[in-house]
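All protein chains of the complex are present and in place, except for one that has been dropped.
A, B and C label the chains in the order they appear, each numbered from 1.
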Amino acid sequence: MYSEKVMDHFMNPRNQGEISEADGVGEVGNPTCGDIMRIFLTVKDNIITDVKFQTFGCGAAVASSSMATELIKGKTLEEAWEVSNKAVAEALEGLPPIKMHCSVLAEEGIHQAINDYRVKHGLEPWEEKNPHSHDHHGHEDETCS
Amino acid sequence: MYSEKVMDHFMNPRNQGEISEADGVGEVGNPTCGDIMRIFLTVKDNIITDVKFQTFGCGAAVASSSMATELIKGKTLEEAWEVSNKAVAEALEGLPPIKMHCSVLAEEGIHQAINDYRVKHGLEPWEEKNPHSHDHHGHEDETCS
Amino acid sequence: MTAERIVYMDHSATTATDPEVVTVMIPWFSQGYGNPSSLYRIARESKKAVEEARNQVATALGAQPDEIYFTSGGTESDNWAIKGIAFANRKKGNHIITSAIEHHAVLHTCEYLEKQGFSITYLPVDDTGQVRIEDLKAAITDQTILVTIMFANNEIGTIEPITEIGKVCREHGVYFHTDAVQAIGNVPIDVSAMQIDLLSLSAHKFYGPKGIGALYIRKGVRIDNLLHGGGQERRKRAGTENIAGIVGLGFAIGRAVSGMDERNKRVAALRDRLLAEILETIPNTRLNGHPKERLPGNLNVSFDFIEGESMLLLLDHFGICASTGSACTSGSLEPSHVLLATGLPAETAHGSLRLTLGAENTDDDVDYVIEHLRKVVVRLREMSPLYADHKKRSCNV
Partner (left out) sequence: MTAERIVYMDHSATTATDPEVVTVMIPWFSQGYGNPSSLYRIARESKKAVEEARNQVATALGAQPDEIYFTSGGTESDNWAIKGIAFANRKKGNHIITSAIEHHAVLHTCEYLEKQGFSITYLPVDDTGQVRIEDLKAAITDQTILVTIMFANNEIGTIEPITEIGKVCREHGVYFHTDAVQAIGNVPIDVSAMQIDLLSLSAHKFYGPKGIGALYIRKGVRIDNLLHGGGQERRKRAGTENIAGIVGLGFAIGRAVSGMDERNKRVAALRDRLLAEILETIPNTRLNGHPKERLPGNLNVSFDFIEGESMLLLLDHFGICASTGSACTSGSLEPSHVLLATGLPAETAHGSLRLTLGAENTDDDVDYVIEHLRKVVVRLREMSPLYADHKKRSCNV
């Protein structure tokens, strides 16, 4: 059911781990729903110089975390903020419809980590442009997200 | 579905044919229902010295006719009258439930032939003892009989 | 006692599974046994095999793969299509139109729905077994939600005017289901050109295995589930997939359709010769069904004065496999509702014989059948009081 890219990122996750003195940390999801992602950022001169993740979740959740960290590494915070769940899913060569929420989680995790950094640095957190505009394709009766 | 005996009487019917100057003839069934039996009797001194049948019908109908003629041949009319459909079916080593009406037809055919003989000889026709006591086992929604 | 030689001419009842079909099925019993719902490799392989079969079926019908749902056979497909449409569209209306000559899988399903408050119109057929388009048009009301008319009849082989029916239904915004169980591999089918919304098929009628079939459901059709449970078949038909059966169905339908023209020509030629010789050499005989618009292998004839079951028993004695519309084989007491609907008297219906030829029949088979059929008819007529009367009448003239 998963693309080769997803399987590759699941079997060989990039940037897995923890940054003990992270400049920004984001955590999204909840254990009841079966997925939690934690994103750690090191930011230097507005640039993400290091990023790590910890994920409790399915194959798609792990692969999305891995891919998302890859996509934002070396980017400015502004650029990283623009990485959408769709971009994550596309970089993974697609996700099954019921797994699209995993890519949403990754986007949200990055946003939280960036805002955590901003708040710690006395900046206004950026607002989610349009919290419901994610490319979900999930189930209509979705209760966890 | 048929016993060996039924198949034997179907493949090698006994007493099949016509008696041109029969002393008694019975005909029962109707073509709409898919079976007609005609029984021809030669009677001498109250004894059935010859009997033949013609049948339009299924394997069980043919076998029942054949067996019934065998059972009454050489019998007195009184004895022949007592040959029940059950006796025919038993002599055939059983008939499938939905085919029991064929043995009923045979009994009725004999009765008609005997009564035809009696009427021709100025005798009262015998009454069917109990026209609904046949061992039918047929379908409840039976319309043909 | 038992004949050495078997001549099978009952292909409308069922066909032998083609040995090559069996060969493609075998690996899916003991090796590729994974449950397609699971996620490990052998399960993904099962899933892939199922999806490939779905493609094969879709291709054969001119449909999209996601419009194909596997079922346990023609009966389930018919039940699902008719009940599923009826219950899902009850608010729109409660009227269903079918024909008097449908298979029992359709007729008894409609009768069941009648008890549930639906109103059913049973369209009559002409003496060839065809529904009249005017009758269909006249029967459609604003309450009509479904027309279910078979593609080709299993007893007399008559092919219905499906394209015209599809057109009328689409024009009236009424769903059109067709039971194509007898038509697959015998008639070219294109569900989109023919404007068919639902179509039933069953593998064992085209050299596939028994116990597996499919229902085509056009995308967007509103239909309830028949079997509730697991999420198989995109949540529309629950139950662990019969993978070997599905693979067999897919392979068989591919072959049935690709070899259709050549096979049909061959089979129809045999059938035509058989018919010609029967009519020529056995008096008081008539062809039932349509003279032209009929399945290539179907022959249905009535022999006056004799009854079908006894014909079958004697033919069986010679190893010939056939069927009849006589009541006597069916466990019911009425002869074939199909023959009666074409206007045949019950008596003649009782004397009907169906020979349905298939891919493996040969010229030799035809000769063999004619030879023995002739003997059988003579023998039974000899025994028949109706024939005795007929002879007397003829002599008296």
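In this section, contacts are C-beta pairs under 8 Å (C-beta built on N, C-alpha and C of every residue); 3 or more make two chains touch, one makes a residue touch a chain.
Keep in mind the model is a prediction, meaning the values are calculated, not measured.
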Quick one: say which of C:Ala43, C:Ala139 or C:Ala269 touches the chain that got left out. C:Ala43
Can you list, in ascending order, the chain C residues touching the missing chain? 2, 6, 8, 10, 13-19, 21-22, 25-26, 29-31, 33-35, 37-43, 71-76, 78-79, 103-106, 108-109, 111-112, 202, 204, 209-212, 225-231, 238-245, 309, 312-313, 315-316, 319-323, 329-332
Which parts of chain A face the unshown chain closely enough to count as touching? 7, 10-11, 13, 16, 18, 27, 31-38, 54-62, 98, 138-139, 142-144
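As a working rule, only the chains that are shown with their structure count from here on.
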Going by the contact definition above, tell me which chain pair has the most C-beta pairs touching. B-C
Chain located farthest away, centre of chain C as origin (C-alpha): A
Taking each chain's mean CA coordinate, chain A and chain C are separated, in whole Å, by 56
Report the inter-chain centroid distance for chain A and chain B in whole angstrom, where each centroid is the mean of the CA atoms. 90
Nearest whole angstrom, what separates the Cα centre of chain B from the Cα centre of chain C? 39
Junction residues of chain C - those touching two or more other chains: none
